[in-house]
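Removed from the display is one protein chain of the complex; every other protein chain stays in position.
And now, chain A:
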Amino acid sequence: MATGKLNPNHYPAQRAAKVVQHYLNTRYGSPYRVFFLHRVHSGNAEDVADSGRKYQLEISVQDLISTNTEKCSAEVLFPGGEQQRSPHVQASCEELRKIDTKAQEEALYQQYKTNPSLLAAHLPDSYGHINPEMKPFWHLGAVASSFIMLNESTENTLFNMAQVANVTQLATENDQLRFDYHILLHEMVSQDIIHWKLQVSWSPSGGVKVLQMEQLPHCHHCEKPPNTN
């Protein structure tokens, strides 16, 4: 495994940096705030006594919605050992600039609090299209996915959310909007598409939380070729 000073464009630093993206989204993400790894400036990796590998990284992330970029310093620890455990991340960014999303978040919250009726599928659709009114729920799905992607990441994976297969709104509880999400993740190294079901809560003050998560088995015999004449 690459140790010492890392080439920032090579995959070890890139994979570790991606984990930082997932972490930042779990902490700061919202329907109007989603971070994406923009660039790795420098990286260093070392073996940690007993087990595990620690990465130190200087990266930039970009807010997809405002397109502002931020510099961050981060540390990612991949625990070693037989059982795969989640990485630990510490990160500090310049000033996770609060582009004021409060108003938009509040408006979305009010709109869906009183009438919990959201139902949407295939965000984006096969052509990459997302209905503008549905974009906040695509973002919410990306943030919720980040909890899973963070948990599941290792030095041998690179996760992105591929699609929100569907999202259904449940009854509001404790002033939190609640949703059932069926999400498809793409894992780059295996090229697999992995299905997860999540129960997600959100409010402007409560932030995004994943209440339940369950990986769905991939149903191979469901892929009988349809009539493709």
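Just so it is clear, a contact is a pair of C-beta atoms (placed from the backbone, for glycine too) under 8 Å apart; a residue touches a chain by one contact, two chains touch by 3 or more; residues count from 1.
In the analysis below, contacts and distances are computed from a predicted model.
Engineer: Identify the UniProt protein name of the omitted chain, choosing among "Aspartate aminotransferase", "N-acetyltransferase domain-containing protein", "Carboxypeptidase O isoform X1" or "Glutathione S-transferase".
Structural biologist: Result for the unshown chain: "Carboxypeptidase O isoform X1".
Engineer: Touch as defined at the start, partner being the missing chain; which of A:E106, A:E173 or A:D192 qualifies?
Structural biologist: Candidates A:E106, A:E173 or A:D192; residue touching the omitted chain: A:D192.
Engineer: Taking the full complex into account, find the residue in A:L118, A:L170, A:L184 or A:M213 that is in contact with the omitted chain.
Structural biologist: A:L184
Engineer: Over the whole complex, note the residues of chain A touching the chain we left out.
Structural biologist: 7, 9-11, 14, 36-37, 39, 64, 121-122, 124-129, 160, 162-163, 184, 186, 188-193, 218, 220-221, 223, 225-226, 228
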